[in-house]
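With one protein chain held back, the other chains of the complex are shown just where they sit.
Chain IDs A, B and C follow the sequence of writing; residue 1 opens each chain.
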Amino acid sequence: MDYDSYPSCSLDARRQAQAGRDNIYLPDQAVIRKIIRENSLVNTYELTLVDELANHRFSFEPGQFMMISMPHLGEAPISFSSSPDSKDGFSLTIRNSGRLTAAVQKLRPGDIIGVRGPYGRSFPTDRLKGKNLLFIAGGIGLAPLRPLIEQRLAQPDETGSLTLFYGSRTPEDFCFNRDFSRWRQDGLDLRLTVDQAAEEWNGPVGLVTGLLDGFPINDGTMALVCGPGIMIRFVLEQLQAMGMEAENIITTLERHMKCGVGICGHCHMEEKLVCIDGPVFTAAEIPDPENP
Amino acid sequence: MAGLATTFGSGAMTNTINELEEAQVILVSGSNTTATHPQVARRIFDAVDKGAKLIVIDPRKTKIARRAHIHLQIRPGTDIPLLNAIMRCILDENLIDDLFIEMRTENYLAMCDLLLQVDLNQAAEITGVAADDIAQAARMYARAQRSTICYCLGVTQHVCGTANVKSYANLAMLTGHVEQEFTGVDPLRGQYNVQGACDMGALPGVFSGYQAVADPEIRKKFEEAWNCSLPADPGLTVVEMTHGGEDEGRLKAMFIMGENPMLSDPVLNRVRTSLHGLDFLVVSDIFLTETAALADVVLPAACFAEKTGTVTNSERRVQLSHKAVEPPGEARADDWIIQEISTRMGYPMQYESTREIMEEICLLTPIYGGIYHDRLHASWGLQWPCLDRGHPGTPFLHKYSFARGFGRFEPERHVPPAEPATTEFPFVLITGRRYHQYHTGTMSRRSATLKRERGTPLLDMHPEDARRLGLKDGCRIRVRSRRGSVPFTLHLSSHMDRGELFCDFHFHESPTNVLTLANSDPVAKCPEYKCCAVTVEVDHD
Amino acid sequence: MIETQTLHKDYLLPLLRKLGKQYRLVGPVRNRFGDTLYIEIPDLDRVDIDLKQQPQNSLKSFFFPQTEALSSYIVDTEPASPTQLYSFHPLLPENRPTLYFGVRSCDLFAVLYMDMIFLGGKHRDIYYEQRRRGAVFVTLGCNEPFANCFCNATKNGPFLEFGFDLQLTDLGPAKNSYFVEAGKANGLNILKKWTRFFTDATKEDRQFQYQAALEARGLFRQLVHVDLACQELEKGNEPEEVLADFSQRCQDCGGCTFICPTCTCFSITDHQAKDQGSGERIRSWDGCTFAGFTRMAGDHNPIDLRRHRIRKRFFHKLKHDVQKHGRPSCVGCGRCVDMCFGGVDIIRFINAITEAGDLGRDKHRGL
Partner (left out) sequence: MPDIPSICCYCGCGCGLYLHVEHGRVTGVSPSRSHPVSRNNLCAKGWHVHEYIHHSDRLTRPLIRNKHGRLRPSSWDDALDLVAEKLNAVKQQYGPDRIGVLSSAKCSNEENYLLQKFTRIGLGTNNIDHCARL
């Protein structure tokens, strides 16, 4: 609504309305359409903004995140895990790791959460077109990579080879395993590894870095890495040791955040702010590679 | 406090906090100063930067101990043998202050007799501190012109708490390090207005200003002023009240104002039984504490920002704190509550403001004689004794002479802890505070930032002990003593000595005082919080 | 020339009284305890305006209060309700045009830094903007710097070249007046509107002002090589020993970040109301020296050691802000000096690393 066209509206009320629209700290409401259980700790939530017009306008890029609110528990940054091209809403994949996320686990379809965003720098989707992409993920780290995988698989003409090395603690802990066969059918080379062997497990046991040995790296290869900080650190080191340029290795980082828009200062990483300068960084850009 | 009262005649901090900055040697004992008295620690850090020497006596490698020139890491409860050894060294090297002892003290010969029996090697063995370190500390303390001693509950919360304090006073008198600016013996008071509560006579044996209820003259003065007759026998102490249990003659009713014995008192199971056994319990507090939850009537009180009144800090500084906001809902200040109850019980009390109450205090309390609200309005307080309107207050005590006349040496011998470690209970547990929390956590746990900084109860253990027991940092464990068991999260800390554990008592989900023992000092009635035998096991719940 | 005027000291109060009708007034006031603080002045006749001491607070809390409710929220507590309710309603501060007078150069410069943080990015902070919009600054140059000041070294004082609406310079006891420069339209408007209080500045006045500015630079008692420190850090030097020492000293009070006029980090927390069905989202000052500042869910903390936290604070001021904004974000006000529990302050840090740097060079020459 354009308040300037309402002469009866007082200046202050107009300012208030303007302010409400510009208020970066004010969450929107999103309704949970569907909850998909990924493993004992992780669920994926399919969400739609309650405001129809806002929902219509809403768009995001792979790698961006939302600040989600739970009543009385504050906010936390969560990456998108659905394809940006999907028509109805978006998905967030959330691991039970604190008070807020524990409360999220108790929600049911139809419940409402608060969301602000999308925020942050996305993956450089243009640079990825036509490249051979090597995705390396650990645990819930596959979530922010999933939109990219879906996007690339949907545009086979502009996509080189796609490989995913995915490591998890146990075979039960893989997220998105319902997608695996479809992804394989669509041409993704998917290799899984677990930290702890289980009886029914035939695949490799060990860290995801173990899968990297002998992987062919050429000029057209780009790597996309996400997982626990310690895993990111070792994978980045190994990829560079294998001869990859730091600019071609891309990762996404996690930090404590309060505002999500570069003001509150919590996610400072040397001179960068993870919320606006990231969360997506190339290995060359990570300010503190020892401590990603 | 009783210890200092016997030796010096007054149980308060002898100096101001700022004087610490000018001391040449500071001896800190039983105080995790950076956590519990940050402003005192600040002066000590500044003094050390200016060249002062720091000696710390503490079983733990606390932050202040890590800053010390000499850290005497004693076994818990061995202050007396350590101090006797220090004094023996001072005597041997002839570093005593003859003139001071002659002019200002009494009972020196008895002290000497005791010191001459001290075996330094035996002392080293008991305390776990090398004889060389003891001698070095003795020299350092005795040789300086301006040495000062700060101690806290690590000294007093022992079965021999009073004797411990006396020993520190003995040391100060032996070397003449008292009665001057920049030197003295300073007990650091832990809570907001603990000094004031004592000064005001919230004690079983004294009226305001430490005027004994047993003294007929004094009782007469108060009877005339209050127009009533007063009981002569000193009453029960806090632990005697909360440990009445099922005894015949136990208390039948209690009025508790702003205290939380259900977390702060030793052997909580006994406290619970006692409070449950009451016919009537009334609690006035700002939050529904663990104690208030047991009450028959709970009265909502105003917090410090919602009322005007005076408080007295550790250095005897009486200060006026102003009302800033209205209490929430129907909450009212405690003075209103007391007046209402008293009036309804047939003893009318009608003060128009706390100013009027203070005027009565001035009238009846010599040490507060000149501390009127209007004098505090534009100043940051007056230090008692302040005898009349013209009196400027007293920054340091015992100038020219001790409050009791002569300072009295009180020779003391080692009293072993009431509950030493055994095979079954191989660890010695020390309890205390953490920096970000305060007392039973009623206020500090409701502060979002403080809760974030320290939100869970931790048990500190030496890494080697943990390795031996196969325990990892951060694991859930249970600490068990002869009286009960309490869950904690394990925190490995090389600042602990082997065989010793430390935990806080801020958290109701880990009520530390289920573990502690009721044995207390026979004079001061301080429970032995700094030393009880426990064992640690993995928590399977 | 209207841009430079003089104001007789006798006219300061009458001028403020006039301005007080148009603006809320904020200025340095000495209270009964002898503390000087910037406070809101509802009645000019009942306060002791103090232009001699450094105010112990900065202007930070006027634009960015220590705690501030951002929004209220309501929640449907009925578990069986078909459409759950969870909505937010902004609690915007009122916008009150305010005239800040007697503002020191460091404090105004800090406001300019805050403007950059809160309003300079892609997303504007409207809470800050609400309090900030319409603010007029009448600054006062420091003829005599205070004991711990070093704004000459941070290059934002003792006199300002820009940023003020009006800048006053004390022309000394003989003249008993202020030299007044208008830096922005608001200042110029004041000069135009209240001409009767002002007199055109003479060439001599301008000379005197210039002289005062020169002399003030010689009166700093702290010699602090801020530029050298920035260079040392820019080279990538890690002052490990200094940080190790500081971490033994730091006692986690957070006071340095709270007192600092350019420390703007904050936290946001929800405060549930008694009825469970509503609450407030509150922002409050936070400090990078607290361990909880960077702790993530699941207790993982990328910056867990105290020395890394101290490093973060000093590096932010002296390195990262230089990289991002071209200048250190320390404004040399000296407020954090002498107030630290363990003697960790920015002067000590700068001295430690510049001395270490000098030592390094000496050694190098020796070889």
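Here is the rule we go by: a residue touches a chain if its C-beta (ideal position, glycine included) is under 8 Å from a C-beta of that chain, and two chains touch if they have at least 3 such contacts.
Since the structure is predicted, the reported quantities are computational estimates derived from the model, not experimental observations.
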### Query
What are the shown chains that the left-out chain touches?
B, C
### Summary
By the document's definition of touch, the residue of B:95, B:131 or B:197 touching the omitted chain is B:197
### Query
Which of these touches the unseen chain: B:164, B:449, B:510 or B:535?
B:449
### Summary
Considering the complete complex, of B:189, B:270, B:375 or B:478, the missing chain is touched by B:189
#### Entry: chain C, residues in touch with the chain not shown (by the definition above)
31, 33-35, 37, 39-40, 56-57, 61-62, 65-68, 251-255, 258-259, 271-274, 279, 284-285, 290, 335, 338-341
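Heads up, the rule we're going with is that only the chains that are shown with their structure count from here on.
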### Task
Between A-C and B-C, name the chain pair that shares the greater number of C-beta pairs in contact.
A-C
### Task
Go ahead and note the Å separation of the Cα centroids belonging to chain A and chain B.
53
### Query
Approximately how many whole Å separate the CA-defined centres of chain A and chain C?
37
### Query
Just curious, how far off is chain C from chain B if you go by their C-alpha centres, in Å?
40
### Query
Touching two or more other chains, which residues of chain B qualify?
none
### Query
Taking the complex as given, what residues does chain B use to touch chain C?
34, 38-39, 41-42, 45-46, 49, 63, 66-67, 377-380, 435-436, 448-449, 452-453, 474
#### Entry: Partner chain A, residues of chain C touching it in the complex
70-71, 73, 75, 82-88, 90, 92, 95, 117-118, 121-127, 130, 264-272, 279, 281, 283, 286, 288, 293-298, 300, 302-303, 312, 315-316, 319-320, 323-324
### Query
In their complex, what parts of chain A are in touch with chain C?
15-16, 19-20, 22-27, 29, 69, 71-76, 97-101, 110-114, 229, 254-256, 258-259, 261-266, 268, 270-271, 276, 291
